[in-house]
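Heads up, the thing below is written out as structure tokens.
The complex is shown incomplete by one protein chain, all other protein chains being positioned as in the whole.
Lettered A, B and C in written order, each chain numbered from 1.
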């Protein structure tokens, strides 16, 4: 059994996740500059989550490309990942409404922590399909190290939000850039 | 005519179902622990429905893989299944808001009962395409028995919710695990 | 250029249409039988629209299967159809909330009238790709006659709603059954 339908289903779920996030930005009733400006935190939270989900989609794309078959472990590692990703719209809206509140920012970090962990679990499931293929395992091992480093940073962002939420925001941006920038360089 | 487009359409519908369920978890206005804790029943209802829908997607994946052609019976058995599945977000939100209310839990059980029945009807439609293929029919017969057993349990969960809603919750969890655990074992 | 991506895009749009309709059934706050019963008209409106959209999807499936290329006329006839279909969730909710109001029922009939007309236009676009293929043209001509007959009935449902909304409901059900029943027979 091929992995096409897993890719198609994941694409569908991620496409809906990335699009419904924008529904949480409530259209203001009036058009005063004040009410537009008050949307800024929600817009920035949406922008951050859009970049995070887009990076996840690109990584998912690469990861599933390496999958050899749709076995039960792969299917359920993927469903686990999509579950945590499906919570991103909720925590984005929650953080957008309460961006200076440690609890909201920590919850956002926690969901990203679980998403990152789910990616590592999915990568293990795929590596297990390549036993004996040294090149592939070496490549997945390197990618996994970076993945686990991000997971550790996301884990740190949870308690650090209670010190200063800006530390957590810095971590979110740093991890996003650490994935985004090398790709941009590859593209030149 | 192939079954690709049925799979693609079903994937689309199921992807939207699984994602909009999370929209029913209303983002709380404040960030007190009380308001976060009050989301717990809705989160647990979402988690249960996510697992239930994910299992249905995996089973649908296997089931349609065995389909030989997109005849009218298959198309409409599938549309029937998707109709009942499309009610899951509604009953999830209803049960999440009223988790100690027998009526809400019974309604959730009723929708799962109709989903399970629709699966059995879809499987019959597919088995009818394999007349004479003894191996396939034996395999589908075994799967059908398990399916009908789950349907019977879901049927029981409806009146039992009026005795104690925890019996119905136990049934929902038991059926989910009875599908999930063997797959996990297969994956080891 | 093939028609695959038109099918994929249409499947996506129709999958979202059919699923978000259920979002318009607002989850009641309490669990009294009264508040559940008050949902009945909305549920019946959803059921009707689900069957209507499912029939449209099946017909779209058959229709695009006959398309030979994704020319501009086909693309835009299809976009026209999807526009009118995208209004179905709105008029379903409107009619569900006001099922004894002639204006709401007439608006529902009007949207179905435009959907049916858009189907006829799409079929013409596809027939134009088969000039000289007598068998195909004869088949499309027969299907077109039935299509135009439904369009005439939907047109009649608009003024008749102001006589008695039940006449319009009868028309909606009659057209749906006239598409659904022959398919069921084919499947036996």
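Keep in mind that, in the parts below, a residue touches a chain if its C-beta (ideal position, glycine included) is under 8 Å from a C-beta of that chain, and two chains touch if they have at least 3 such contacts.
Computed from a predicted model, the values in this text were never measured in an experiment.
**Q** Among C:86, C:133 or C:178, exactly one should touch the missing chain; which is it?
**A** C:86
**Q** Can you list, in ascending order, the chain C residues touching the missing chain?
**A** Counting only chain C, the missing chain is touched by 1, 5, 8-9, 12-13, 15-17, 20, 23-24, 70-73, 75-76, 79, 82-83, 86-87, 89-90, 93-94, 97-98, 101, 103-104, 107.
**Q** So that we can see where the missing chain sits, which residues of chain A does it touch?
**A** 7-8, 11-12, 14-16, 18-20, 22-23, 25, 27-31, 33, 36, 47, 50, 54, 57-58, 61, 65, 180, 183-184, 186-188
Everything that follows uses one rule, which is that only the chains that are shown with their structure count from here on.
**Q** Quick one: point me to the chain whose Cα centre is farthest from that of chain A.
**A** C
**Q** Could you check if the interface between copies chain B and chain C is built from the same residues on both sides, meaning over half shared, or from different ones?
**A** Counting which numbers both chains contribute, under half are shared, so the two copies meet through different residues.
**Q** Averaging over Cα atoms per chain, report the distance between chain A and chain C in Å.
**A** The computed centroid separation for chain A versus chain C comes out at 37 Å.
**Q** Measuring centre to centre with CA averages, how many angstrom lie between chain B and chain C?
**A** Those two chain centres are 26 Å apart.
**Q** Residues touching two or more other chains, restricted to chain A: which are they?
**A** 12, 15-16
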